[in-house]
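All protein chains but one are shown in place.
Moving on to chain A:
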Amino acid sequence: MATPTDSTAAAGAKPFDIVATYNELLRSDPDLTMPIAAIEALVLLLTHEPSSTISETLDLLAKSTAHLKKAIPNPIGLSAGTDLFQRYLITTLQRPGQLGPAGDFKAIRTHLLSNGRLFIRRAKESREKIVAFGRGFIRDGCTVLTNGGSRAVASLLQQAADEEGGPSAVRFKVIYVLSSISKDIEGPSGEPEGMETVRALRAKGVPVSTIPESAVAYALGKADMVIVGAEGVVENGGIVSRMGTYQIGLLAKAIGKPFYVVAESHKFVRLYPLGQYDLPIEQHVVDFKTEEDIAQKSKQQAVDSNADSPVELPLEDSVDFTPPHLISALITDSGVLTPSAVSEELIKIWF
């Protein structure tokens, strides 16, 4: 089979490392979302590991997925991708037809392997679909409050700004909440997440105001709606998103402003968190310590600075969970959904 990827040549050289592949994929394309990167990594895995039977393939997928999930500090977004891939494989195999049990297992394998690029393209197209559905939300003269570095939100806002000169002129303003925890302080940019979008919007002539997280309650009175992105959309319709989204949701509810979530439907993940501390993530946002603990920790770090410690989500990447009752609607590529519609989409693929 012919694969469009160039990595097949290096296949024989060293064993395939799914974690490295996943990270490399995310790094190489800033527009790639975590679930799609995970699907891509699995596709590449299949090209490297020749497996001819169904159960062999499924077993390989399950093992690699578990490995990948363990190695990545925040596996929520990624597990949406791996689950989708696995379910797709199983459902296609069960369905009567050319790709089903009667047909050739190789056919479905070839389809998956040769269409890796197609999946990425479709994922990016789904963002355009979201923009089409979400266009109606940004009305003339409105002010949008947003946060984080969601690409879906950025493309929605930029698309709305692009049409400014056009026949359907929309003049809107944006309040951008910038995180006080800078993502890469020592990096060359050293600027908070989202600055890129802010610059792009300002270049298009959209007035943007940047505010710190502490000013959200103050600024919300001037906003007409809140639009945020999400890392994962969970079963009950709540979202897992950048730290600070939950408080914006609470404030928006208290002030009575609509709170919209923009997310691609491949981010729907089969997870039912009961609260903030029920996420399958190691993150120490609330970290109690005394003077003594700090001293002990720094001593310990000096001893084993490069020892293998369990993966922990760094503070700047920390996430929180926004429960569904705070969300007015989800703008996805399959339409504008109420939070309760998410479970149905998930049921469709799982049962």
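The rule we apply is simple: contacts are C-beta pairs under 8 Å (C-beta built on N, C-alpha and C of every residue); 3 or more make two chains touch, one makes a residue touch a chain; residues count from 1.
As a working rule, contacts and distances are computed from a predicted model.
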{"item": "Per UniProt record, name of the chain withheld from view [\"Translation initiation factor eIF2B subunit beta\", \"U6 snRNA-associated Sm-like protein LSm1\", \"Protein phosphatase 1H\" or \"CBF/Mak21 family-domain-containing protein\"]", "value": "\"Translation initiation factor eIF2B subunit beta\""}
{"item": "Absent-chain contact - pick from A:Y176, A:Y246 or A:F268", "value": "A:F268"}
{"item": "Candidate in contact with the missing chain, chosen from A:F137, A:Y176, A:F259 or A:F321", "value": "A:F137"}
{"item": "Of A:S180, A:Q296 or A:S340, the residue in touch with the unshown chain", "value": "A:S340"}
{"item": "Chain not shown: contacting residue from A:H111, A:K222 or A:K297", "value": "A:H111"}
{"item": "Touch residues of chain A, complete complex, unshown partner", "value": "39, 84-85, 87-88, 91, 95-96, 99, 111-112, 115, 118-119, 122-123, 126, 136-137, 139, 265-266, 268, 328-329, 334-341, 344-346, 348-349"}
